[in-house]
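The complex appears here minus one protein chain, its other protein chains still in place.
Showing chain A:
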Amino acid sequence: MKPPPVKYARAGDVQEAIALLTEHGSDAKVLAGGQSLIPLMNFRLARPSILIDINRVRELDYVREDNGTLAIGAMTRQRDVETSSVAAASVPLLPEVLRHVGHITNRNRGTVGGSLAHADPAAELPALVTGLGGELVVQGPNGVRTIPAEDFFMSTFTTALEPDEVLIGVRLPRLPGGTGVAVEELARRHGDFAIVAAMAAVHLAPDRSVDLVRLAVSGVDSVPVRLHAAEDALTGGRPSAEAIEAAAATVADAIHPADDVHAPASYRRDMAQLLVKRVAKAALERSETKS
């Protein structure tokens, strides 16, 4: 398990990283927390000719509220976000979801941007950003652009990032006070990638009708999936078991699970539906207790 020969360069800031990427093109790979890239290199499945290390790019390490948006720098360690009071107050789903990402040792090293740019369809963070309608902020030789999450994740391990672009951060809309959130993950062990993960955020209007629903699943398609039809089925009405059933009934059409060694596609489909029911119910219960 020794990687093939690889060159190494350390970028001091984003501009330098972009310059190195421009110079080396698609042979280069950006090194963030290394939690996926380094094992892939040791298996000789990833063979970049050069690693561009952005761990010293301090400007990308931040969690802050910005005009109704939670902004997180790409090089912020997952554990720092998990324990951030700013993040918890703004997007309470975030710490709940992060607890399912690997183990604490992985999150100490793993970065928010690394997980998003790696784009494993079973990973939790891409599903959260997709589900909440977040935006990815990327920078290339021509400047900064933002990409909606549903456009960013294109397929398994594939994103809309150009070879000369660096993911510099992510922006998540602040959830209104009193929003109930819930995460359910079905994994073979604690800390594993999800067979299926589902997450929900629900907010109730003063008349107790549902005025905001966000639902997302991971592990059941080549990309994380925001469940628009299920959200629509719940939005506007009063929370009820029937409404949750109706929402869950739309899940099967929204996902394209595959077989793997841990579970057949049929199991994933059934479990996606079940977990959506569970998180919708839990998020509703929590939103009620808060309002």
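Operating definition for what follows: a contact is a pair of C-beta atoms (placed from the backbone, for glycine too) under 8 Å apart; a residue touches a chain by one contact, two chains touch by 3 or more; residues count from 1.
FYI, contacts and distances are computed from a predicted model.
Per UniProt, the protein behind the absent chain is "Aldehyde dehydrogenase"; the candidates were "Aldehyde dehydrogenase", "2-oxoglutarate ferredoxin oxidoreductase subunit alpha", "Putative spermidine/putrescine transport system permease protein" or "Lipid-transfer protein".
Here the missing chain is touched by one residue of A:162, A:192, A:211 or A:285, and it is A:192. Interface residues of chain A with the unshown chain, by the touch rule above, are 1-2, 4-5, 42-44, 186, 188-193, 195, 261-264, 267, 270-271, 274.
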